[in-house]
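A single protein chain has been omitted; all remaining protein chains appear in their positions.
As written, the chains take the letters A, B and C, and residue 1 is the first residue of each chain.
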Amino acid sequence: MTKVKKIIAEQKTLVFLLLLVILMGIISPFFLTGDNIVNVLVQSSIYGIMACGMTFAIIGGDFDLSVGSTMALSGLVAILCEPYVGQVPAMLLALLTAVAVGLVNGFLVAKCGISSFIVTIGTSYIFKGIALKISSGDPIASSNPWFGRLGNDKILGIPYLVIIMVLLVLITHYVLTATRFGRNIYTIGGNMEVAHNSGIRTAFYKTSIFVLSAFTAGTAGILNASKLNTASAVQGDNAALSVITGVVIGGTSLIGGVGSIGKSMIGILIFSVITNALDLMGVFSYYQTGIRGLMLIVIIGMEAYARYRES
Amino acid sequence: MSTDEYILKLDHIEKSFPGVKALKDISLHVKRGEVRGLVGENGAGKSTMMKVLTGIIPMDSGQITIDGQAVTITSPLHAQSLGLSIIFQEFNLVNSLSIAENIYVGRLPKKGIRGIQWKKVHEDAKALLKRVGLDVDPSARVGSLSVAGKQMVEIAKALSQNSKIIIMDEPSATLTDKELEHLFGIIDDLKKQGVTVIYISHRLDEIFRLCDSVTVIRDGEVIDTNPIESLTKETIISKMVGRSMDQEYPVRAGTCGDEVILEVRDLCRKGVFEHISFSLHKGERLGIAGLVGAGRTEIVRAIFGADKLTGGEIILHGKPVTIHSPKEAISHKIALVTEDRKTQGLVLESSISENTTLAALKKICRAGFVNRREENSVAAQYVDTLKTKTPGTKALVLNLSGGNQQKVVLAKWLYTDAEVLILDEPTRGIDVGAKYEIYQLINQLADSGKAIIIISSEMPEVISMSDRLLVIHDGKCKGELTGDQKTGENIMKYAILEEGA
Amino acid sequence: KEEAPAAAPSAEPAETAAPEATPDAAPTESPAANAAQTGTAGASGLKIGVCYCMLSAPAVKVFAQGIQEKAKELGVELIELDGGFDASKQTDQINSLVSQKVDGIVLNPVDGTSIIPAVKAAKEAGIPVVMGAMDIDESGREYVVSFVGADDKDVGAAAGKKMLETLGEKGGKVAIVEGTAGTSAATLRTEGFEEAIKGSSIEVVTKLSADFDKAKAMSITEDILTKYPDLSGIWVHDDTMCVGVAQAMKSMGYTGEDLKVVSYNGSKNGADMVKSGEIVATSVQPLVDEGRTSIEVLVKAISGETVETWYKDKIDMLDASNVDSYDPALLW
Partner (left out) sequence: MKTNVKKIIYRYSSLILLFFFILIASIFAENFFTVRNLTNVVRQSCVLGLLTVGMSFVLICGHMDLSIGSIMTFTGLIAISFGTRMPAGAAIVCALLVGILCGAVNGLIITLTHANSGESLMITFGTQLLFSAVSLLYTGGFSLSGSESDFYNALGTGSIGKWLPVPVLIYIVFAVLLWVLESKTSFGRQMHMIGFNPVCSHLSGVRTGLVKMVCYCISGFCAAAGAIILTSRTLGATPTAGVGYEMDAIVAAVLGGISLSGGLGSIAKAFVGVITLSVLSNAMNLFGFQSFDQSIVKGCVLIAAIAFDVWNRKQTV
């Protein structure tokens, strides 16, 4: 009994997610159908992939508000370069572009010592501007029929998108729990000075955090472009706050130093499930906005209060 | 192995911070396997010297030689690889990580694709914790430990590096006698294994107990180094402060009054302390002793309204009062000097004058507007009377040394005109000279009729500076000692024995 | 079925006005009306999904109003989803409508290309899709049954023609206050305008985007007028921004006499500004009608009737000559 209580206390968000799923299963007959479950997973996949990088960033004590622009930019590169270099090199170029964005962010945070919040607001303006410029602001469709399959096809009924997300989540989990690299990021997020004094190369890790975050954003950008067979500079406008919200709702604290990819995924799934369920129930979008806001307030508020009680 | 007698040589080290020359042509030679004491007033430059040595801050000029080889230490990692490890004065731990991870931070053992060997980490950590006498689960978060617990983890961490030279920067400041004995044991072991230890402390008793030789530093300069046999407390103190001091604790001139100012009955806070009752008279200095983690801080925090009480009453001047917040405590003329200056006592990024008036802002406000001129003159007055060393009242508290920071905290509470002054570890990390001044101040305040509660983990201090002494163990009041009963033996008897009194 | 009479009177003006407002749509209008009549029995019970690009945008809300009215009349069940101006989200929503096996979808896309894969999936699942108010890209045309809405290029061209007419031989400097950069609406409206004035003495001196936002349009216009005090005309992409433009003119001391403004949208605001002489003209986008027709066309398509590929809005230019006589029910 007490064990159950303890699990519930420790895994509040997981319990919440399960309750939500059960409740929605009862309310809407469509909700627990195979098709719909796949839908929900696909809906979480783009943000889920970005959550991998964002979890690194937030555990490391930083924000990355530029993931939306990175996503848009790399999606555009993947499509715009294809006619010149072919699809696979174009996708690699897109990832390289993302990594470059991450390096810029990382350099500014780690070497110039500017707060990541400001840096990534600034770079998101810059890279969104560049994305708008190279596309002249138009949505650009891919002319390669192969490209769109990545984001839309399935294998054994499971979309590639979901498979890629699961793979990235597993890799992230491994890196965060079983490698020195991952643990050092926890140390940096927990206490930068200690990390420095312990001989951890903080500048390297800070930069890595942003590179990883940008890399997953780039991956998400390519996949999203593939899913839509189109890239556009406005794709990803809502991404940064949505991903951060998911990660934080899962219980990865914005103070840094704590959290896990599992928790982040729970957070992302909670939002997908709610959105999907409200859509299925035909709840008008204005109410949906309100419900989402309330939920965010309640969950974060509860977490804040629990943290306060603990200390 | 080099045959050089000295394992570590620092020559002509210089280091300046903007505005301060912290190290002036420092030279220090340490023999293989010795325990070297390093003493000096606050701000003398001890910590800075050690930070330079371990690559945390770069030096301006000078030469470091380890084992006969000239080295340029570029980073803490580099220092570690040269066999140097350090226990920091300020904790160097990540609260959100487990104890085991903190011990192995940055160098967790790993093996191929399976990654970090968590089992090994926990087993090794457990062994180390046992060695330092800390009986806790290595997977517990460091944040959940008491100050002393953290200190022991720091020591375990330094031990885990198997270094040739271990630097300990005031490891004892937060420890009480039981843990201290353990630490001494560890240092003795290290010495037997041929490890060199540099031991920094403000507590001279320890220096005499542990060290083979002592280096005195004053104002960023090495005064001299002597074998311990040739020194006495008095000679060390006079070297440190540049003048001679007769006694360590000033004797109080006045006596306690009869009027009871504060009385607490049956105070309880669930799971932390229970049934605490005592009374405090006008002009009295009430000491509270106990081992670290006994719950002393929690008791006074609860009285001050910073934590919730679950039972009991507080009676001020014969009238029961309820205190829900520090604000209410202050309005009842109670003040609390917290044990943790930096995070709880001061607004570091702010000026001396702003800190001084923080708890009694109303006094310098007219119709809600802050009178800055008056504020500065108030602050200047306290700087004067407390002999705070600072370029001016507008200086940021951040840039003051520990002792001077503590004086700012005291100034803040004195300005509230409190009748009851609670001092939790008022001299932690403060040098002898400044300590003496603070003791004198405490006595003056008591003589002027203030009721004072002093919590200290330093037994001689709490014995000498109190008129009456409570001993707390495990959240319960185990005994009350007065006059000649106030001895170290008696305190330990109550503080350690499960069923005392 | 009891709601039908109640809904009828409110819908009446729109019905009667429709032929008058869109005479060239008349041939397509009558079959649609037939669908409405024959369909009332057949249509009731249909489940139709509607995906809006962003319901918090007033114009979309007006379009939605038309959809809701018509659906109520026909007794069609609606599932209305808000894409929140996120193409990816909208794609997910279309997919989820497909898995719910709706009978048809009215799609008001976030952008015309991104939703093609989803629309293709809908087509493969045998679900007809009608584009409402905004078109799908050429490459995806094969997957949808029809488009109901304006030709943004024509909109721009009409504005250009009006500008030519107003400024006459003399021509002059003209600025364009554009909608959100990168939306096809903004791109095409500018393109149409520029084509229409090509070769004339009108010169487009600057094009700045105000993101369909009133306050931004105001600041931008102030800045434009600072730089080009001798500006003769402005083409504003919609009436919302036009309110800001007019305000800026006022604050900078310009009147409708000095500076000729042409706008688009047919909002009440726009008509009022024409009436008061602040702007020269605005053309009408019959958003409510677009909504109503979208449903009609979709119901027809579901029942297997042939439908046209484009139910084009007629562009009614409102200027001083006709603004007073124009049916206010067509404005929103």
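As a convention for this text, contacts are C-beta pairs under 8 Å (C-beta built on N, C-alpha and C of every residue); 3 or more make two chains touch, one makes a residue touch a chain.
Keep in mind that this is a model prediction, so the values were computed, not measured.
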| task | Indicate each shown chain that the hidden chain touches within the full complex. | result | A, B, C
| message | Using the document's definition of touch, tell me which of C:I105, C:L167 or C:I224 contacts the absent chain. | response | C:I224
| said: In the whole complex, not just what's shown, which of C:A121, C:L164, C:L208 or C:A329 touches the removed chain? | reply: C:L208
| Which residues does chain A use to touch the chain missing from this display? | 108, 112-115, 117-119, 121-130, 132-133, 137, 241, 244-245, 248, 253-255, 286-290, 292-297, 300-305, 307-308
| remark: Residue positions on chain C contacting the omitted chain are 55-58, 61-62, 64, 181, 206-209, 211, 213-215, 218-220, 222-224, 226-227, 229, 240, 243-244, 246-247, 250-252, 268-269, 272
| said: Suppose we count only contacts with the excluded chain; which residues of chain B make the list? | reply: 18, 304, 306, 325-327, 329-331, 336, 338, 343-350, 354, 358-359, 361-362, 365, 368-370, 412, 416
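As a convention for this text, only the chains that are shown with their structure count from here on.
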| Touching chain A and chain B alike: which chains? | none
| task | Mind having a look at which chain is the central one, using mean CA positions? | result | A
| query | So how far apart, in whole Å, are chain A and chain B when each is placed at the average of its C-alpha atoms? | reply | 44
| note | chain B and chain C have mean C-alpha positions lying a whole-number Å distance apart equal to 73
| query | What whole-Å value do you get for the distance between chain A and chain C if each is reduced to the mean of its CA atoms? | reply | 35
| note | Touching at least 2 other chains, the residues of chain B are none
| remark: So chain A residues touching two or more other chains come to none
| Which of the residues in chain A come into contact with chain B in the complex? | 174, 177-180, 183-184, 186-187, 189-191, 193-201, 255-258
| field | Residue ranges of chain B touching chain A (in the complex, touch as defined) | value | 56, 75-80, 88, 92-97, 101, 105-108, 110, 114-116
| message | Show me the residue ranges of chain C that touch chain A in the complex, using the header's touch definition. | response | 52, 55-56, 79-82, 84-89, 91-93, 95-96, 99-100, 111-118, 121, 137, 139, 180-184, 186-187
